[in-house]
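Complex shown without one protein chain; remaining protein chains in place.
Chain nomenclature is as follows: A, B and C, assigned in order of appearance, with residue numbering initiated at 1 for each chain independently.
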Amino acid sequence: MIRARTFTDARQQAHSNAELHWWIFMRISGLILMFLILGHVYMTFIQVSESDATFDAVVNKLANPAWKFYNWLILSLSLLHGANGARYSIEDYVRSRPNRAWVKGVFYTVIALLFAFGTVGLFSI
Amino acid sequence: MHHRYDVLVVGAGGAGLMAALYAAKGNVSVACISKLYPTRSHTGAAQGGIGAALGNVQEDHWEWHMFDTVKGGDYLTDQDAAEVFAKDIIDAVYELEHMGLPFSRTPEGKIAQRKFGGHTRDFGKAAVERSCYAKDRTGHMILQTLYQQNVKAGTTFFNEFHVTDLLIEDGRCQGLVAYELSTGELHTFHAKAVILAAGGYGRVFKITSNALTLTGDLMSIYYRKGLPLEDMEFYQFHPTGLAKLGILVTEGIRGEGGILRNDSGERFMERYAPTIKDLAPRDIVSRSIITEIREGRGVGRDKDAVNIDLTHLPREVIEGKLAEITDLARTYLGMDPVKDLVPIQPTAHYAMGGIPTNLDGLCLSDGSGGTVEGLYAAGEQACVSLHGANRLGTNSLGDLVVFGRRAGIAAAKYARQVEYPDMPEGAQRESVDLFERLRNGSGKENAAAIRKDLQESMMNNVGIFRNGKDMAAQVEILKELKARYQGVTVSDPSRRYNSELIEAMELGFMLDCAEAMTASALNRTESRGAHDREDFTERNDTDWLKHTMAYKNLNKADDVIIGYKPVALKGFTRAFEPKPRVY
Amino acid sequence: MTQTTAQASSAPVSASVPMLQLKVKVLRFDPEKDKKAYWTTYDVEAQPGDRVLDVINHIKWYLEPSLTFRRSCMHGICGSDAMLINGRNRLACKTLVRDVAKSGGTITVEPIRGLKVEKDLLVDMEPFFDSYKAIMPYFINESPAPAAERIQSEEEAERMAHSSNCILCACCTTSCPIFWVNGSYLGPAAIVQAHRFIFDTRDEATQQRLGIMNQNTGVWRCRTAYNCTEACPRDIPITQLIEEVKRAVMYGQA
């Protein structure tokens, strides 16, 4: 047996634009990242292997404030973009409410720590 | 389980949903019980449109519509019903529009209308645009819109509940019993008023445009109480259904120039209707097709169809104007009407007869004004005698909304005035017995095999052509089938979702409908409207301008008592004298 | 069927059509007695032009009466018989045997995904209809109606041509990879219904419906996987409609 939901039931749904804003953010940050990351990959492609990124090479390049900013933009945008993308997945696959809460909590903490760590690193050179 | 509602509606097709809406407006508690989810009801299959004299395209008046309905019904139509109908339907269509139904529009933005067989201006002078439509899915839109409005109104639905018995004592309906498919439980519903709107019973025929679930359940239940079924002999066959499948193909194919051909490619309509050939009326074409098939000139593996040939028409016409048949032929036959001949065959389509009611939908218990208090009926399963001996295209959808609404209003009004009737002792007894027998019998009969035999024999003997000999034979066949039915035992013991049990029960209902239909048809020794007898080819107004009322003889097995009811030959303000029905 | 017109008009249509020998593999489950769903294979003879539903009916009527599924209209209008046929969501009555198997071949039939299986091919449809009801699937216009119809142009009526065609069969929603894992997603069918009203010029509750679509469970969960569009038996361009609703929400909030 079903009792049809009424007009007022349906109207009482909460209102928030958060999902819309995240949706727009994913597209805009994606567009910007597209240039930043493909540029980054292209420029560092010659190195290809992480071991080419020697201490000195990295330090030298990051001495330039423009590169600092470039890298910081990548860092923050891609972490936010990636974190929100991962949130989509968590909300889809982690179905039990309590589990979802702590998985999200741990995940956001890791992202925040990484962000702090990366920022400090970038600007401490 | 026990439930109690002021008004109960059985069936959630167009008629049931309309009745539920209006009953709810009458300030009473309402529940709708349906064996299908509401949107699965067969009202959704209707394509053509709903006729109303809006006059959006051309001048039109309700009097003209009333006349067409009466004439279309071969004067067996009750003219008071036709008058109420032709007036009310105008309002009802506007009301559907106000409920949001997405009608197709005229360039001025009004509801679009088109021509349809039998609808004329000026009492038969010329065709008129009267059918209001929403593309080629008017019924679908009506069903969806009415369901939506019920969701809005918060109607309580009991979906996938099969009504198995009506509780009627001393001429008063007290409620009903229903079987819940998901649990196998029987529920008793106690009510002040019950509205029946459970649709047709086309599945008694082998080839039909009706759904597998249209098995005449409530007609049979009514009939089992010794109450009458009216005009059961009138059953409409549509000439063009896809071969084997019975899926309806619009009349437009002939209108656009399609040609019917037999096995040798001959254009056989030249022999039956030399002047207008393939454009002859529905009944003549249906009869001609059947003659060809009977004389062995059919096509197909069983030689039981003829071809419709569109190959001479330009591709644009076929794909543009006949998009629907093109799509159906491609989907179901893998044939392209542009290149291939499409096999078609007449298909059982619509029951004019059913549970007799007065203009408010109140059920009649005999032919002389007796009623069943608190019991109402509407839709295809009811017979207000709007369609008489032959229904006009687009008048059924109108019937649903006009008389569904009237039944809803009347039932709510009645429910407000009365107390709950007492429930009878052991309300569920008959239903329990029915299921006990089907579950625990010892017979080995297969219900599907019996159903197949029923459908084939009805198609052959009480189909488009009827004669005394075949129908008398059918009476015997039905006796045999009913005897075999007693030997049906359901093999699936489960309680939940036991669809085998349901199908077996439905077969029992179908057998009853077939019995009443065959007896009524055998009894009427004339040809009128859809009832065509080879042994009595003329209409006979002196003896037969009356409705048939078929009663089950409760004292003698397999016996049907035939009674009659007068035809209302006058409306409230207009009346049309019976005349020969020529177009 | 590759016969020519000449043959079709003179020879019986299907006399020459051979019967196909098929194996029909059905995923069966009866919670009353089974712990797990299991496959059963039935040998069936069918004509190429038979519907898959005809074949399943045949199995039920003559081979395995307890086989359970929903069906009614037999021609794709009632929306009862959505099933997973050979790995895709289809209406069994709108799928022909010849399109899914050759003679000697196998047809697999499973219940649609993401809804609880009640018995064999029959699933619990309540969650599906609940999401339908959540979008306020009814016309709302509280201003007094005119005596006749509300005027609407042909173009405005055409805006609803696709969305109003939906028969609520659930082929789309149960083919959506997001819905499988996340039942709180309203799903494509509900969004199609919302589209029907959002783009109806006569309706006055557009903002409320856009508000519902704007929620976490609404239109933003769609990841444009297109399974819904491929599955729809009514050829509704569902993904396109969903994208239109996304834009309507976005511009509506701007």
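The rule is simple: a contact is a pair of C-beta atoms (placed from the backbone, for glycine too) under 8 Å apart; a residue touches a chain by one contact, two chains touch by 3 or more.
Convention: contacts and distances are computed from a predicted model.
K.L.:
Leaving aside the chains on screen, match the unshown one to its UniProt name from "Peptide/nickel transport system ATP-binding protein", "Hydrogenase expression/formation protein HypE", "ABC transporter permease" or "Succinate dehydrogenase, cytochrome b556 subunit".
P.N.:
Options "Peptide/nickel transport system ATP-binding protein", "Hydrogenase expression/formation protein HypE", "ABC transporter permease" or "Succinate dehydrogenase, cytochrome b556 subunit" narrow down to "Succinate dehydrogenase, cytochrome b556 subunit" for the missing chain.
K.L.:
Where does the absent chain make contact, in terms of the chains shown?
P.N.:
Spelled out, the missing chain touches these shown chains: A, C.
K.L.:
Of the listed residues A:18, A:43, A:63 or A:110, which contacts the missing chain in the full complex?
P.N.:
A:110
K.L.:
Based on the whole complex, identify which of C:23, C:58, C:113 or C:150 touches the chain you can't see.
P.N.:
Among C:23, C:58, C:113 or C:150, only C:113 touches the chain that is not shown.
K.L.:
Would you write out the residues of subunit A that touch the absent chain, in ascending order?
P.N.:
Touch with the absent chain occurs at residues 27, 30-31, 33-34, 37-38, 41, 45-46, 48-51, 53-55, 58-59, 75, 78-79, 82-83, 85-86, 89, 110-111, 114, 117-118, 120-122, 124.
K.L.:
If the missing chain were put back, which residues of subunit C would it touch?
P.N.:
84, 86-88, 113, 175, 177, 223-227, 229-230, 237, 239-240, 243, 246-247
Everything that follows uses one rule, which is that only the chains that are shown with their structure count from here on.
K.L.:
Approximately how many whole Å separate the CA-defined centres of subunit B and subunit C?
P.N.:
A distance of 27 Å separates the two centres.
K.L.:
Counting in whole Å, what is the centre-to-centre distance of subunit A and subunit B, each centre being its mean C-alpha position?
P.N.:
Taking the mean C-alpha position of each chain, the two centres sit 61 Å apart.
K.L.:
What is the distance, in whole Å, between the centres of subunit A and subunit C, each centre taken as the mean of its C-alpha atoms?
P.N.:
Chain centres of subunit A and subunit C, defined by C-alpha means, are spaced 36 Å apart.
K.L.:
Please output the residue numbers of subunit B that touch at least 2 other chains, ranges allowed.
P.N.:
151-152
K.L.:
Two or more other chains touching the same residue: where does that happen in subunit C?
P.N.:
Only 129, 133, 136, 138, 140 qualify.
K.L.:
In their shared complex, at which residues does subunit B touch subunit C?
P.N.:
Those residues of subunit B that touch subunit C are 36-37, 39-42, 44-45, 54, 94, 97-100, 102-111, 134-135, 137, 140-141, 144-145, 148-149, 151-152, 182, 211-213, 243, 245, 247, 261, 263-265, 299-301, 303, 305, 307, 309, 311, 328, 331-335, 339-341, 343, 446-448, 490-492, 494-500.
K.L.:
Which residues of subunit A touch subunit C in their complex?
P.N.:
2, 4-5, 7, 10-11, 13-20, 22-24, 88, 91-93, 95
K.L.:
Okay, in this complex, where on subunit C does subunit A touch?
P.N.:
126, 129-130, 133-136, 138, 140, 178, 181-183, 208, 211-212, 214-216, 218, 220-221, 223, 246, 249-250, 253
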